[in-house]
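Just one protein chain is left out here, and the rest sit where they should.
Moving on, here comes chain A:
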Amino acid sequence: MLRKLFKFHGGVKPQTNKTESTTAPIGQVPLPDRLVIPLHQAVGGHPRPLVAPGDKVFKGQRIGGADGNLSSAVHASTSGIVRDVAPALMPHTSGLEALSVIIEPDGDDAWGQLDTINFRSAPPDEVRDYLRDAGVVGLGGAVFPSYAKLKPGKEGRLKTLVINGAECEPFITCDDLLMRERAPEMLKGIIAMRHMLQAEEVLIGIEDNKPEAVAAVQAAIAASGETGIEAVAIPTRYPAGGAKQLIRVLTGIEVPHGRRSTDFGVQCFNVGTAFSIYEALEFGRPLISRVVTVAGNVNAPRNYDVLIGTPMDHLVRLAGPRADTDRYIMGGPMMGVRLPRFDVPVVKATNCILVGSAALFPAPAPEMPCIRCGECAKACPADLAPFEMYWFSRAKNFGKAQEYHLFDCIECGCCSFVCPSHIPLVDYFRFSKSEIWAREREKEAADAARDRFEFKNYRQEREKQEKAEKLAAKAAATREKVAAEGAAPAADAPSAPAAKPKPSVDPAKLALIEAAMEKARQQKAQAAPKNTEVAAPEIKAEMAAIDARREAAGADKPADAPPASGA
């Protein structure tokens, strides 16, 4: 059957550079001396550490528990000893550290107890929780927790499940090799996802520059005998692997601004995610490794099955980096980010380590003024007007940039690629986005502080009022009591003023004062030193001795004088 395919707006055709790394099969990596596993590897809340330094961990043991609504667990990639739970450098442009678990492998690579789940019989919520605790996240690059996406929309079923094997970015071939070598397993993962989402049809989109992958997936589908699953070769055009772009190409649906693809009955997953779902459901193995492409300035570009937490330089050494290597880029040349150091760990988001040198990626030409040629708008796959957003981002007029739908930008880099003035447009957009997020955080904090301040004022008012009411009630009660006992004080009243001649004092008030003083006397009589009950017997004996001495010494002093404490 020939499927009708659609086109997305814009896009570019950069040199793909993919053939070099597809000649060898997926390689294995010897265990490194230590693994650094960052706890926060997915979109959403920070997992809390479940291990402490010195603990022995098994391969696949959970070391970070999912926390909050949207979070995903993290696991030990091999068996060994936890050396430290401390901040370590992240594979992130910022060069900042984040809490990580540092494991020294014991070399056994021994799995712990693994529980599996039957996705067909278990309730869907349980399967989702299971996948959350297995740490399965989207391996296409966004690392969004997969369990949160495995919910059918409002209708309870999905029309189309799109599996993303397009892999459009130059140099990256990890999905290609995964499909070539592990298509039957990946297909089982897809069948599980299809069951959970109750999807009518499954479309696996693969760019037509990967004929081996298309053939392998098609063979696997034929062998499985499943119907309604189709591997579709789509035209090679960057960024066909963007979720919205792939959905557009395969189904013709254009997901509008502010909506989600599930509103239109479509959900999209990466092929690598499908494989990890298979591993988790079939064997109970959490996501502890992934296929990573090592390409660029190396002698033997290749794909490797890499444990999460492996230092990148350990991995790159296998591919033979050339002498002039001066940088690692995580991701491809279009969207990748430059890393602060060579020894940062491989994380779930690492699809490719692009080894770079000044010769391979020369410094960008100096930025020239924007001539408003509109090339960027023609190339933009999200149908935006990058030159307008650039204009406002450059002027730090973030409100206006947002009006031009800055947050629909997928940072694919097509605009920077085509710009004749060499303007790094995406850098400006990233700058704008993070500034806007920072402002939103500040705004939220200010609103919360205002609420708390107003509540504190309200609380203080209320407490003042309550205190006043309490005092008034107490005074009234005492007054009543005095009035009830009225006869006796009234009889004594004439003698009391006689002693202190103050005829203006109201006898009722006097009685009140007398009552208060009587109460104070009683309280004083009852009061005993309160912090000596728990003292040891010898200390108590010592205290008694001191008291006795003090009494003996103070015998000649007036009885009611305070014993030398005021001196």
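Definition applied: a contact is a pair of C-beta atoms (placed from the backbone, for glycine too) under 8 Å apart; a residue touches a chain by one contact, two chains touch by 3 or more; residues count from 1.
The rule is simple: contacts and distances are computed from a predicted model.
Undergrad: Which one, "Heme exporter protein C", "Probable glycine dehydrogenase (decarboxylating) subunit 1", "Ion-translocating oxidoreductase complex subunit B" or "Sugar ABC transporter permease", is the UniProt name for the chain you do not see?
TA: "Ion-translocating oxidoreductase complex subunit B"
Undergrad: In the full complex, which of A:142, A:448, A:468 or A:544 touches the chain missing from this view?
TA: Considering the complete complex, A:448 is the one touching the chain left out.
Undergrad: Write down which of A:30, A:156 or A:366 is the residue touching the left-out chain.
TA: Answer from the full complex: A:366 touches the omitted chain.
Undergrad: Looking at A:157, A:456 or A:481, which makes contact with the chain not pictured?
TA: Here the residue in touch with the unshown chain is A:456.
Undergrad: Where the complex has a chain not shown, which of A:152, A:424 or A:554 is the residue touching it?
TA: A:424
Undergrad: In the full complex, which bits of chain A touch the chain not displayed? Write them out.
TA: Within chain A, the residues touching the omitted chain are 40, 90, 92-94, 96, 98, 364, 366-367, 396, 424, 427-428, 430-431, 433-435, 437-438, 441-442, 445-450, 452-453, 455-456, 459.
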